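Note that one protein chain of the assembly has been removed; the remaining protein chains are unaltered in position.
Think of it as A and B in the order they're written, each chain with its own count starting at 1.
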Amino acid sequence: MSAALTPGHSDVDATVVGGGLVGLAIALGLQDQGRRVVIVDEGDIALRASRGNFGLVWVQGKGDTCADYARLTRLSARQWRAFADDLTDATGIDIQLSQIGGLYICLSDDELQQRQQMLASMRLEHNDDYPFELLDHTALKAKVPAIGPTVAGATWGPEDGHVNPLLLLRAMVERFLQRQGQLLTCGPVTRIEPITGGFRVHAGKQWNESTKVVLAAGLGNKTLAPQVGLSAPLQPNRGQVLIAERVRHFLDYPTGHVRQTGEGTIQCGDSKEDVGFDCGTTTDVLATIAARAVRMFPLLEQVRLVRSWGALRVMTPDGYPIYQQSEQYPGAYLVTCHSGVTLAAAHAGPIAAWIDSGQHPDDFALETFHGQRFSV
Amino acid sequence: MTRADSNTSTDYVDLAIIGSGPAGMAAAIDAAELGLRVAVIDEQPLPGGQIYRQVSQPALQDRSVLGPDYYYGESLVKQFSTAAIERIGNASVWEASANHLCLTRDGRSHQLHFKTLLLATGAQERPVPFPGWTTPGVMTCGAAQIMLKSSGLAPAEPVVIAGSGPLLLLVACQLLRAGIRIEALLETTPAANYRDALKALAGAVSGWRYLLKGARLMAELKRGGVNRRSGITNLRALADNQGKLDRISYHHRGREHQLACRTLLVHQGVVPNVQLSRALGIDHHWDELQQCWRPGIDRWGASSTANIFMAGDGGGIGGALVAELQGRIAALAIAAQRKQLSDSERDARAAPLQRELERQLAIRPFLDRLYRPAPAFLRPADETLVCRCEEVTAGEIRRIAREGCAGPNQAKAFSRAGMGPCQGRLCGLTVSQLMAEAREVPVSEVGYYRIRSPIKPITLGELAAMAAPTNPVKAARKSAQKG
Partner (left out) sequence: MASDSAFKRLPANPAAVVNIWVEGQPITARAGESVAAAVLAAGLGPTRTTPVSAAPRAPYCMMGVCFECLMEIDGQPNSQGCMTQVSEGMQVRFQQGAREPLENAS
């Protein structure tokens, strides 16, 4: 995309900084409200997090230490079908959304027990409205015949699902452009300047003006936020995903660590949707991911790895998102999270609606995700 | 696992060399002689690279078929095979960093640590996309030559050869000498290239040996009665009802022609194999003349990454003799860096090699101009498959580029081009060129696929075997707590 930023372009309602899954979802949501939106994106090698993710629309276990995060996640999961159908109807791209439940596989009894305890306490916190099921080895084997003999069991989350993240990204871009959105690939945004009635967003020598500005630049938010009176205490964390060749279909459900895509390729990850992160050298991490995948599904042993991803996750100190409007410069918003796929429907729905009209969602307390929690 | 086991006796060397073609062999011989502990890794069981493939055990009885340039490699391979070098054949490197590499051999992976790495991974044939190039029966000229060298096999007749470049003529002559009937030699070199090449005639004159060789090949083809046509366009391969090649069509002087054939050998020159150098993060720049990426290296072969050197065609196309010289020069620089040699001694020894290198390279500007591929092979028509693995067409790449796709990495995500088993080796150049064309910017601005390990596919089981045995459970337990 070589279109230049139009100097003095003031009929734009919102500039979204960042054209990844988060920025696109917000932009689509603002378009739903009839707004004219410009996305300023860094370019080809910038979209690391969006291109490197695992494609899970994942609920179980998320928000174990933050009930509002669990609510936000479940709200998004419920709205995902409509969000996906809209994208597919408009673009003709089947993003392969499947929400028939997902498995978190546990190798040892110990691990399974801890997992069950965690989910049970979440169920308690959510007044029994938190569906999950504990599957022992036999029950798991009945559901997934390819499961390895040494696997202890799994927890089953009926609200879990997955999507093709690459087709999702593409469908979102097409949908955005269909509705006269402007996607400007002009290198990283260098400066955001508050001006009368809005903001001027600079990318190198080019600039663009709009009434509102939404920071959805992933790790880039860290340096941009202070320019509009916000703070984004983010740390990059590398998550690695292995992608193996296409094989005939054998796995119906997504799992936290292994999933089979619509094309038949196998993704093995360290489940960044749901798990902490591994440190250590690349080879060691990749080998550990492979070892776990092979133990879960021994038939993968002879399957060849063709690609790997080292994607940088966008992590706040507590791992939960920040949704916040600047008090110093109203009209500037910070949106940052590391579950861009799961939360896409929420970002396009209630979060975009809040940015557009200031209306807070009913299902969860938006204040929970204010950045001030880190300055205490 | 950090120790190599019984398959290899070494897990630490001064110098690891990837590739045992002329560059890798020459560097290894000289570096070993200068007192370095050297290991050379190659995918083939026998040393020689593609150019001297199997020269120590040649298949063909008749030495005249492949000619003296091939058998020249015998003495180099012999020296290499008797020197004090750890030779690791049948092994593929699937990961490399600035101090270690992982290789797979017989289904098992090993790590090898080193002080210095020399990439001598050579060239690959430039991908030649045109309608029907995936049809069984269409192969590259390089493939035909490899089969002559390693199996004494000649392609199924009738044979048509099409494309551009010195190898095109050479392979045609070699097949002719082997008694194979060549239906036609169709040259796609655009007429304008001849005029352009004349500008570099000065270099060509000092590289007169190459010109003479070329003239001899052409004379040989003429004597052999080969139907040679130039200025061919609109090449297309057509399949029978079993899906196998049975004829080709092309345009010559404004008219369409068809030819029945069982084998079509295509060629548009060779380009550096950049998978490893890219994975290692070495800077690459776009070479407008050679229409390919080349890694940034200095006159010693030192790359932008400390302790990583390159020699041979992988660092820029020069051919076998150039590769050998570059290997020897790099060995001197590496030995000096490792204090096996003073800088002044390095310079003194390198001087005659560098002079010879200049002589050998004098012809390149002429050849590069003459054999620059026709635009239709660099940026093919919309219907042409660009990514053979994922079956993505040129039209699809153009479409997503016009829609605002920023570059090849996003194009990969959007179209799956480059995601198949060949890992972009056969579509990377084309995708970058198509995107540059659609976005009307230089290729250098569009960039290339980001290459990551595994550089060659390995099984999950093989990778898993490299993990410490207790790791998966521990890691899973840790993650369950965090979940």
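Observations on the structure shown:
Everything that follows uses one rule, which is that contacts are C-beta pairs under 8 Å (C-beta built on N, C-alpha and C of every residue); 3 or more make two chains touch, one makes a residue touch a chain.
Only a predicted model underlies this, so the values are computations on that prediction, with no experimental measurement involved.
Note that of B:Val13, B:Leu60, B:Leu117 or B:Ile232, the residue touching the chain absent from this view is B:Leu60. In the complete complex, the residue from B:Ala178, B:Met218 or B:Leu259 that touches the missing chain is B:Ala178. Checked against the full complex, the one of A:Arg35, A:Lys62, A:Arg304 or A:His338 touching the unshown chain is A:Arg304. Residues touching the missing chain, restricted to chain B, are 43, 45, 50, 54, 57-62, 65, 124-125, 134-140, 142-143, 146-148, 150-157, 178-180, 239, 242-244, 262, 273, 388-391, 420-422, 425-426, 456-457 (touch as defined at the top). The set of chain A residues touching the chain not shown comprises 146, 245-248, 250, 263-264, 299-300, 302-304.
Note that only the chains that are shown with their structure count from here on.
A separation of 39 Å divides the Cα centre of chain A from that of chain B.
Those residues of chain A whose C-beta lies close enough to touch chain B in the complex are 1-2, 41, 43-47, 51, 61, 64, 104, 106-108, 110-112, 114-115, 118, 166, 169-170, 173-174, 177, 183, 185, 242-245, 256, 263, 265, 268, 270-271, 274-276, 278, 282-284, 286-288, 290-295, 300-310.
Listing the residues of chain B that touch chain A in their complex gives 95, 97, 102, 111, 400, 403-410, 413-414, 416, 419-421, 423, 439-441, 446-447, 450, 452-454, 457-461, 463-467, 471-473, 475-483.
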